[in-house]
Each structure stands twice: as C-alpha cells, then as structure tokens.
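Of the protein chains in this complex, one is absent; all others appear in place.
We just call them A, B, C, D and E in the order they show up, numbering each chain from 1.
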Amino acid sequence: MMSHGYESGRLNLPFVGISTFGKSPYQPDWDAIDADIAILGAPYDFGTQWRPGARFGPRAIREASTLFSFGHAGAYDFEDDETYLDGVRMVDLGDADIIHTNTEKSHANIEYGVRKILAAGALPVVMGGDHSINIPCVNAFSNHGPIHIVQIDAHLDFVDERHGVRFGHGNPMRRAAEKDYVTGLSQVGIRNVSSTAKEGYEDARKMGSDILSVRQFRKMGVEATLARVPEGVDYYLTIDIDGFDPSIAPGTGTPSHGGFLYYEMLEFIDGLTKRGRIVGIDLVEVAPDYDHTGTTAILAAQVLLNAIGRIMLR
Amino acid sequence: MMSHGYESGRLNLPFVGISTFGKSPYQPDWDAIDADIAILGAPYDFGTQWRPGARFGPRAIREASTLFSFGHAGAYDFEDDETYLDGVRMVDLGDADIIHTNTEKSHANIEYGVRKILAAGALPVVMGGDHSINIPCVNAFSNHGPIHIVQIDAHLDFVDERHGVRFGHGNPMRRAAEKDYVTGLSQVGIRNVSSTAKEGYEDARKMGSDILSVRQFRKMGVEATLARVPEGVDYYLTIDIDGFDPSIAPGTGTPSHGGFLYYEMLEFIDGLTKRGRIVGIDLVEVAPDYDHTGTTAILAAQVLLNAIGRIMLR
Amino acid sequence: MMSHGYESGRLNLPFVGISTFGKSPYQPDWDAIDADIAILGAPYDFGTQWRPGARFGPRAIREASTLFSFGHAGAYDFEDDETYLDGVRMVDLGDADIIHTNTEKSHANIEYGVRKILAAGALPVVMGGDHSINIPCVNAFSNHGPIHIVQIDAHLDFVDERHGVRFGHGNPMRRAAEKDYVTGLSQVGIRNVSSTAKEGYEDARKMGSDILSVRQFRKMGVEATLARVPEGVDYYLTIDIDGFDPSIAPGTGTPSHGGFLYYEMLEFIDGLTKRGRIVGIDLVEVAPDYDHTGTTAILAAQVLLNAIGRIMLR
Amino acid sequence: MMSHGYESGRLNLPFVGISTFGKSPYQPDWDAIDADIAILGAPYDFGTQWRPGARFGPRAIREASTLFSFGHAGAYDFEDDETYLDGVRMVDLGDADIIHTNTEKSHANIEYGVRKILAAGALPVVMGGDHSINIPCVNAFSNHGPIHIVQIDAHLDFVDERHGVRFGHGNPMRRAAEKDYVTGLSQVGIRNVSSTAKEGYEDARKMGSDILSVRQFRKMGVEATLARVPEGVDYYLTIDIDGFDPSIAPGTGTPSHGGFLYYEMLEFIDGLTKRGRIVGIDLVEVAPDYDHTGTTAILAAQVLLNAIGRIMLR
Amino acid sequence: MMSHGYESGRLNLPFVGISTFGKSPYQPDWDAIDADIAILGAPYDFGTQWRPGARFGPRAIREASTLFSFGHAGAYDFEDDETYLDGVRMVDLGDADIIHTNTEKSHANIEYGVRKILAAGALPVVMGGDHSINIPCVNAFSNHGPIHIVQIDAHLDFVDERHGVRFGHGNPMRRAAEKDYVTGLSQVGIRNVSSTAKEGYEDARKMGSDILSVRQFRKMGVEATLARVPEGVDYYLTIDIDGFDPSIAPGTGTPSHGGFLYYEMLEFIDGLTKRGRIVGIDLVEVAPDYDHTGTTAILAAQVLLNAIGRIMLR
Partner (left out) sequence: MMSHGYESGRLNLPFVGISTFGKSPYQPDWDAIDADIAILGAPYDFGTQWRPGARFGPRAIREASTLFSFGHAGAYDFEDDETYLDGVRMVDLGDADIIHTNTEKSHANIEYGVRKILAAGALPVVMGGDHSINIPCVNAFSNHGPIHIVQIDAHLDFVDERHGVRFGHGNPMRRAAEKDYVTGLSQVGIRNVSSTAKEGYEDARKMGSDILSVRQFRKMGVEATLARVPEGVDYYLTIDIDGFDPSIAPGTGTPSHGGFLYYEMLEFIDGLTKRGRIVGIDLVEVAPDYDHTGTTAILAAQVLLNAIGRIMLR
C-alpha cells in the first residue's frame, strides 16, 4: 500500500481502477514471485451440488477489497491501537487456469500455482471457487508439512465417496485427513443437516478431527475453543464463507442459518495467529450472483485483510 | 427420503428436478392421502396491506427445501446425535385453489384442503400465503380441538375489524380467539408499532392471550418462555416469518427489525414438541420477490423440516 | 391440460402449485413413459466458460411455463385461429442425474434419459443446462437417424478441441457433425466474435454446415431461410437461448447483442414444422440468476410450448 | 411545471423531493379539484392471477415521472418542434382507498375518485393497479358517454366469468362492452395464448370489438390502424403496459413476448389525439418488483406525459 | 397522523399514495413552517468515495416510513405501554436543492433549509445524502448552540484534509469539532479500518471526542455508555446508517461488518432523550440501490419515528 501524492503526476487512488486484491501489484509471472503474501484466485465451481457461481468469487473479493485500501500507509485499528499491513509485501498472481468440464486439470492448475508460491517462500492466500479447491491447495503442501487444518464451515465436508465423486465440495476434509502430513483437523461452525451422513462424523473423529458447532463455540467462548487447537504448530486455515451466518454472508451456494457473526471469527483468527503459525489460507464459496449488496464479498475481504495483517505482525 | 443408487437406472438426485417439499411424493388426489405429514400450499395474498407476493411463498419454500434433501436416509444432526425424518411418510398435496378477487372462496378452498388432511389422519403443514390463511386453517380444526394457538410473529394480528375488513392478515389471531375450541394463545415475538392499536392488546389479553416480545423472551430464556405455554395439550403452531429478524428473513411483506434469530426459535419449537403435541402448522408471509438471495425461503424450509423431524420423533 | 371444475372438489389451478412443464403430469418412472411428448431436464453447466447457472434452467422454465397453462382445453391462438396442445399427451420426467465434478457421467445420464424417451416412442424435449448437453442428446439418436441439425444460436459452437476440452459448450456442433447419422447442419443466428476461431468456420462448412447470421436471415426473410434447410427430413432442433437478443433473453451465460426477436423465430420454427418432421428438441443456456424479471424463462417456455403445439398439429 | 430561480429562496428542483406525478401539485381534497388533468392512483392488485405487485405501480410511475420534470416551462420536442405541457394545469390526487381482501369496496373507491374528477371537469388519468381497475373507471363514465374504448394490450381480457370471477384482470373489456354508453372497442396488440378462450374472441367481435395483433398492426401501419378506429368520437384509452414488448416493459405481472415498441405506440396515440377526443386514460399492470432497472415505470411515465401533452394541445 | 373514516368520502389510507415522511403534510413553503418536527431531505452524494446513491435516501426513507403509518391516532408500543407520536405536528419540507457538480452551493442550500426550520422553532430532522451533509446542518446551529454531537457510525469521519478535500463524507466530525458552539463529541460504533488514519484518532481525542467501538459499547452496556455522554445538555444526533450492522443495513455505500443491532441503538437513543434534549437529527448514507429488500430504509424510518416519538414525549 503506497502513500498518495501528486509527485508522480497522479494519485492512483485505490477505490476505483484495476481491482487487484488490496490494490497490491499484479504479478502475472509466477516464476518471479517476490513477496510475503501471494494472492491466487481459484475460480473453479463444478464441485458444487446446488447453486454455482463461486467461480466469480475471486473477482468479487478483489473488488470489495478496494474498500479497505485507503492508501495511507497501513491500516490503523484503534481498538488494537495497531497499524496493520504496513510494509507487508503482497502480490496478486491472478487466477489459476480453470479448464471447463475438467476437474482433474483444473485442480492440477491450482496446485501448480500454490506450489509456485510456496517455492518462492511466500504465504499462499487462495480465493475460491468452491470448497473442493482446498484439495489441490493441501496437496501442494506435501513438502511443507506437517500442518494442522483449521476449518471454519457450516458443513463437515467429510464425505469419502458418493456416486463416484471424491473431489467435490463435500469431500475436501476427508481428502485432507488422508494425508500423512496433515496431523489433525479442527472443524468449527459445523451445524444443521449437511451432505455428510452420520458415518462421516464418526470417520472424521476417528481420523483425528475435533468437531465444534456454533453453539458449542459460543458456550465455550473463543479462548476455550482455541485451547482445543494444538499449540505452536503450523496451521492451514480454510474458511468456507458459509461458516458465517447468512445474514452477513448470503452470497454463497449453500447458506446455513445459525452461523458465526463477524467478531466471533475475527477474535478466533486473531487468537490463532498468536497460538501457532498460519502457513496457508483459502477462503471459498463466495458466490457473487447471490450477493446483491456486496456484503459477502466485503466480509471475505475484511476477514482476509485482517488475517494477513495479524499474521505478518507476529 | 429415499437412498440413491443406480438400481433403477437413475439416482433421482434431490437438488434439482421437480420441486416438491422435501422432495416428497406429489399427491394430487386429496382423497388418497396416506401419510404422516401432508404439505399444502395456500398461495393467497390479498390479505396484505403493504407489499404482496406471499402467493409465491409455497413455490419458493418447496424449491429451497431441496437444499436439505440429500437423500441419504434421514437427516443426521450431530449436535443432537439424532437422525430426523427417517421413515417419515410425507406427501405434498400441491396448492389450494385461490380464486382471484375472491377472499371468501379462496379461504374456503384452503379450509377444504386442511379438512381433507385431518380426515386422512395426517398432520397438516400449510405454507402461506399471507397470515389470513391461518383463518381457514384454524376453521378446519372445528372437530379436532381443543387446541392452543402458539404464534411466532412480529405483529399481534388481533384487529377485530377495520374498514369492514375481518379476514385480512391483521385479523387471524382475533378470529382464532373467538373459536370455542381454541383454549388460548401464546403470542411470541410481538414488537414495535403494528396494525393492532392499544385496544387490540387489551382485547387479546382478555380473550386468553399471553403476549411476549423478543426482548422479554430473551430476558426469560427459552425454558421460562416454554413454561408459560400450557403443558400436555394440543398446539396449533402458526409461524409468521416476520417473527424472525429482517437480517435472516428479509423476504416478507412487512419486516420488523429486532426479531428472532435462528437458534432461538429452533430451541423454542424443539421444546414445544416435548411439552405437548403439535397437531397443525402454518408458516406464512414468505414473499420471494423480496428474497433475492433466497435466505428467507431457506429459513422457512429449515424451520419446517426441523419442526416436522422433531414432532415425528416424539 | 385439463379443464377445471369443482367436480373433484378442487380446481387444481395451474398458476401456482407444483411446477411441472406446462403443468403436465410428473412421471418419475422412466420405464413407464406413455406420451407424445416427454420433457427432460438436463441441469448440467460445468461446460460453461464464463457465467454458470444454467443448471437451474429447467426449474425456471417449468415455473414460467405455468403462465401459459390456463387449463381451458388447449391454447387458442387467434392469429392462426388454431387451438394448440389440445389432446396432446405430455409428461414431465424430471431431471437427469448430474454428478458434480464429473462431465462424463453427467452426460451419460442425460443420454440415458433421452434413449428411454425415444424407446417409448415419445418426442424428447430437453431443457438445459449448457449447450454441451446437446452432445448426449444427439448421441441418443444413434439408432434414430438420419437427422439434420437445425441450430438457433449466437455462437457456432464448432470448436474441435481446446486445452483438451472436447465436450464443453463450445464443442457440440462439431461433435454432432462427426456423427454418420447427422446429415448436415443449419446454423442460424451466428454473429459477433465467439469461441470459434476462423478455422472452426471453415471446418463447419466443409463438414456440411450452412451458417447464417441474424442480418443475413433478415435480409433473406423467413421463407428464403427455410428454403436452405433440407426439405422433408427429420430435424433435431437445438435452441441456444442466446440466439435471441439480450433485450428479451438477458438470462444467459454469454449474451451477444444483435440477436433474434420473438416473432422471427416463432415463424421460422412454425415453418420448420411444416417443412419436415422435428424429432427432438433441446433448449439450452437459460441461466435464471441473470434473469431477474423472468423474461428469459418466459421466452423459453413460450417458444417450447408453441413449437410442441405446432409439431403435434402437423 | 414551474420555472426555477432562487427568488423564493429555493429552486425546488424536480429530480428529487416529494414524488407527485410530473411534480404537479398534490391535491388531497377531492372536492377542490381545479385542473385540466387529474392524476389518480388505483393501487389494487387482487385481480391478478399470476404475479402481483401492481399496487405499487402508481408510486413507481410517479417517481419515474420526475425524470421528465426538468422544470423549464413545458417540454420541448425537437422532432415535432413543439413545446408540450406548457400551461397545462395538472394535479395529483393521490390514491384511491384500497380495502384489502375486498374487491367490491376497492373498486367502488376508485369509481368514486374518477367521478369526482369528471364532476370537476378535469380529464382523469388513472394509474393502476391491475387491469380490473378499468372496470370502476369505465363505470364512472355512465353519465359522460358515449365513449369508444381503445385498448392497448397483449391480452383480450374478455372473459365473461370463470370460477365465479367477473371483476378480475381478465374481465374488464367484457364488462365495458356490456355498457350501453360504450359504443365499441378497438383492441390493439393482442397476441399469443391468453386467459381468453376461443369463445371470448367470438363474443368480443359480436359485441362490437375490432381485434388487432401486433403483427397485423405492423403490416397495416399506424395510419391504417387508426383508420379502423371510429373518427370524431370520445375515446377512453386503456393501456396495459404488457401491450409493450417485455424488452422495454419487463416490470409487469404477465409479460408476453412480441409486443409493441415505443414509437409504434407514441405515433398511434399521437394519431388518436388528432382523430377524436381522449376523455379518459388508465395505464395499468406496472409491477415495480419486476422492474429492477426502472425502465417499465419510465416507459409508463413517458407515454402518459406524451399523451397528456398531445391531448392538451389539440 | 389522522384517524380514518369515510366522513370526507375517502379514507386516504397511508400504505400507498404520495410518500411524505410518516404521511405527514407536505409543506413546500419554507416560510410557513408551523410544526414541532420538520423533515428535510438532503440528497447530496458527491461526498462519497466508493459507492454513491445516497441521493435517493430521502425518497426511500419516506416510502418505507409509510409502513409505520397505520393512521390510528399515534403509534402504540406495548412494551413501553406508550402511545407515541399522538398529537405531534410534523411536516415534510421536501428536499434541499442539490446543484450537480457543485458541493459548495449544495451544502449552502441544505444549511438554508435547516436555518429556516430552526427559525420556525421546529426540530430539524434531515435525511441524507452522504455524511458530508452533516456539515451544513451543524453550520445552521451557529446561533442555536451550544450543542454536543452524538454520532452513531462505523467510521470516525475525522479527516482534516486529504487531496484538498475538506467537505467530503470523511470530514464532518472534524468540521464539527472546530465550531466553538460544539462542546464535544460522543462517537459511538467506530470500528475496523476506515478513512481516518491514526492521527485522526489522536486529533479527535484532543479536540474533545469520546470514541467507543461496538464491542466497547457491548462490554459496558447501554447505561454505562450513556453515562459517558454529558448530561442535561443539547444534543445534535447524527446517525450514519453504517453504524448498524450490514445484516440489517446493507443499503449503504461503505458497509462495515460488526455493527450495532436494532435494539442496542433504540435503547441508546431512548436513553439519550431522557438524559438531555435532542435539538437536531440527521440520518445519512442510506443508498437504496444497495437495499434491494428495503430493510435499510425500513430501519432508517423505524429509528427516526421512534426517536421523534420519544423526543416529543419528554
């Protein structure tokens, strides 16, 4: 984030113009990533069963992020008396290539991008797309583990296989749990009826998952919830926007009432950045066609910028 | 809800295709109802004073209900460790005939449908339409009482008569209270200025009504609120979707800020199924034209499916 | 379409209630198809490159079709002084199973449904989904040829392969042209820049295609255009809704300005039913999320009902 | 329309502020109408069978009309080299009282308003509401006939009775034709399948109606169409907005493809003002909930203001 | 608010018809204000940096206010057992003249209107427009001080100057603090990153501001927050609708997650009316183009009517 003056003849004000994430520089050459944080879009949504449209999630989040890109060095938060993002080197890589009709190739292209980011030593922040894009993201960490998965979601996404489908948006946590470099899962926000049947819950627990509903989170509080997440390890944070309440995140394929409010998750993520090291993030299932007022994309941008700011300050 | 395999050559996946409520079988022959639960649409909305459109409520709720119709036997809720709806015989009767310009005939046709359901020994679940459709629904219970009315609503709906109107959406609770087989009313969620003047509140209390606001509900808690509802009797549950907060139920004619959140009502309804016997339900005032993201219809479907699941388990 | 009276106790009015296509009976048992016309939904849309959502096309078209289902025997058109659809036996089969992430299986399930319809001697009318669903539809005619393809579309859809994709929504006409039972193609409405490069046009012409733009159609007139279509043969009619102008068909993934108006196509289709025998129809790319006023779905329903009515009268 | 200067301390610019029709003075006292033109809203829509919402038509048209209220004396049209509306005394009476659930009283209140206008010697311009509001409007002319009805509409609206309904939006032209002071009807724009069955068309012709489709209008041209309307008599002009094409009038309950474009009707109405005397107008079926971009309301305002301007210049 | 009967021949029902605020009489002559409360629209929005559209805020709030205008004398609130607004003389002045391209003149015209209201001894209630319209409103109090500013807002709006801008929507609280008749500010709801950098917060505190976030408000409670506001003085209350949560106020230019819920602010404003004297109100940043369901405008109307009712009762 640059300061703005007329020295260069123009201010390049951030509210309008080309929408990169947080108005960060666009880096189309993935062999030249030189940054702390690298943003990647993963506009794949053939993994959804009900409402599609998450393919336009990256564009919507990028555009919404400009609301928070005032351009005066860093982002001052008076409650924390902290200036976030000051001096953080962030680049936007654009999107992975999605090959229509072809899930395998699309996922491979996402994995390729995340591997490039990790090879460059940057922290990958991937904007979905549906939750299945978590599968290639986690694949890319095969040499960067061990990692503990922290999932914020309404749905367990722990289906092994149904109708032959193993790489859809109901499968990613099962696929992650199968990796030897994934040491466990904290699944937070799970609620209501979902695509996972009873067996899925039993399997998840057997395979190292700690499952918490929104009401359980509220009963325990942020601190107690954090205490159940392993301390001092590397976290991969996967945020399904439908973990949030439909009142603030209506723009998603399968909204589920009774979800998290904003500060609950801000405080949880803030605590997470203090408890261990977040080494990768994806935020998925923002579907702009159902986000007429833009609040969902704004929420996604607000959560990601806050998460990045806190990670870089630790 | 059937399991899905290719045995019959097709899976008949529930997310798409013909939208019946919960993907239950469509039964157009009302003399052949053989079910535990019978769904009836009542697409009447001439009883509204401000924004119309509740006539398309049944269609919207049916379509939204398919989100929760995964098809693997029953609906597993990990918080309750309970599988709901497994083995429940549910049919969708389609809609009552609404005769445009004619309130009397439209209401008569709704009453006809509910009487058919009751005669078949099934539990009627009626989707409005505006709240005036509660009037023929309650009429149909003339030989199935006594019943206690439990109303979830922002508005008291206790107007006796205004400008000659006695059967509009501001009148149903008054009409119900006049029945000899209605033993009392619990009116929950009432708040803000509404169509009912001071006298209406006084009349309601005189005629056996217990009126509680959202804030009173919150101060007392679910258990204490339930304790004010007569125990061990038959309840007729009427849910005006505007009893919920506009943040999760914007798609309604007369939204009123400060309403219920999802779990407050889920827990209240859950408690009600344990305290007595719910013998009839209507859910009214879902107006899809104001529900651009679908969250209101999803809420309605989620509430009804949870209510039905719990009733059938007791 | 039935007449409506209170004989059975109810009218079963068509404007509301369960939305089958044209309020025709729902037939979930595909081994029991007994009809002149069988409607099948094909809610597959992973074949789109830009805006998705055609998976909800079948639901939207079904719902819009009820606007034209007045229920008094048949549909009287005073300009033709003809009553269409009177006595036509039409059933709605629901939708083919779409397997998320898996194009091959999804297409196979569509083909399975169309083969069942053809085996039952009914005329298949398939509602997409994206234009790739034409591929399994045409596959199903392998023993019901020869057929001549008549395509109404803005785009040529004649890409052989790109990035390995051969079964996306830019490929169907190429795939059709490769079949030995496809004798030729009339491609009408093609205009503007599209996914097909110059070579695609050359290939199409070599493989038996007659390509006409909207302006060429208008210059020649309906009759002269029809004269270029082989006479007295069996036609398979594939209608991409984006062949119509965005002013009347905004609800589609890749709208293209300068398209057909309503009567141009009605008269063309009317002429086609007189020039040969339409033996199969698909109508694709209706994407309700971009059809806020419903005009696109209404157009689709209006075109299909008029086409069916005319086919059955010949 | 006043000129604007700071003499009174303010300009009272027309684009914003209180929305009366054409920013004309609001006259709530119906016994004090002193004007050439009196605008009345008739927000009744229980007469619709499919999509409601025309009750908010008057508000939407009023708001849209401010776009054409620049405030410099009159409205200059350079094609005609004419300044319309200069010096025209126009008042806005607000709306007739609509009594929810009660068609009879609602219609009576509309009739009451139109009678007040006629008694004051002003020309009534009524904004619906659904097309059934034409019935009380025409009733009010019982002592102001004879009149010839000129209808612009997609639908014939000539149903005598169905399911007991005689005063819905499918009945008004039949009700008008029954009046002894209605000398005949010119029904222009009629097309496609509609609520009127074959018998309705036959009855209409028998009762003095001349029915013309859009295509017939186009084939003949404006002049020849006008020539079929009786010359030199008093016309009551009733405009159903669905007479126009859905591309420019999507905001209506029952859109019908293939309708009129703007200049076709402007020229027809212009011709009508020269051929006889328009003594009353209603414009109905604008449903703002389906008019997301406002073009339908803008069309309605543009048509009404042009009609009024031309009438007052003759 | 008048009672309704047919004595005058009509009821003049409030739900429809001309939309003045609360259906109060329209007073276009600003030299003839005779009322307790005078409503003024200030449809200026060139002061926004991101999403515009607040210029249509006054129209939207007026229209929404009719939902609460039942017409039976006053507004009965059963929780308070109080009838508000009974006998309150309220007039709607229409809007101040906004001169496009010209901020200075537009602001001057707003100030002119507020001065007229104050000169007439009425309480000004101004509907924005963006938050910069607070500047001319406060200017108009130059002879009506001292006043203490109570601001409800997500953003501090305390920027002194940036790129030469001193009168945009990020500057009003700074401009107010500079006035000698402004004794201090209570800034409530401030949260997240905003246009004000760290220096702005420091300046604000130096210049007499008490800044509280939503979380701080919740931790302290309504009473303790009120206790920090000076007692027994004159308050000018400025409400930026984005002080509320995006879940209930999505229709605004720069929504910020984590905001106030309805009853939090109702109780705070209620307390304020008891703690001192509210002498002026503005409510800003309602942008109807982002308020598809109308809940934001309904919230604004509900808040204003409740505030007015309580002020007039003290």
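Just so it is clear, contacts are C-beta pairs under 8 Å (C-beta built on N, C-alpha and C of every residue); 3 or more make two chains touch, one makes a residue touch a chain.
Small disclaimer: the values here were computed from a predicted structure and weren't measured.
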Touch partners, limited to displayed chains, of the chain removed from view: A, C, D, E
Identified contact with the non-displayed chain, of D:D77, D:E178 or D:E199: D:D77
Omitted-chain contact residue, chosen from D:L67, D:A108, D:M207 or D:M220: D:L67
Residue in contact with the excluded chain [from A:Q49, A:S69, A:T83 or A:N109]: A:N109
Interface with the unshown chain - residue positions in chain D: 4, 11, 15, 66-68, 70, 72, 75-79, 83-84, 245, 247-248, 261-263, 266, 292-295, 298-299, 302, 305
Residue numbers in chain C that touch the chain omitted from display: 49-50, 156, 163, 190-198, 201, 211, 213-216, 245-248, 250-251, 254-258, 290-292
Contacts of chain E with the absent chain, listed as residue ranges: 45-49, 51-53, 55-56, 97, 99-103, 105, 132, 163-165, 167-169, 289-290
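One rule holds in what follows: only the chains that are shown with their structure count from here on.
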Chain nearest the overall C-alpha centroid of the shown protein atoms: B
Mean-CA-position distance for chain E and chain B (Å): 37
Where chain A touches two or more other chains, by residue: 49, 163, 245, 247-248, 290, 292
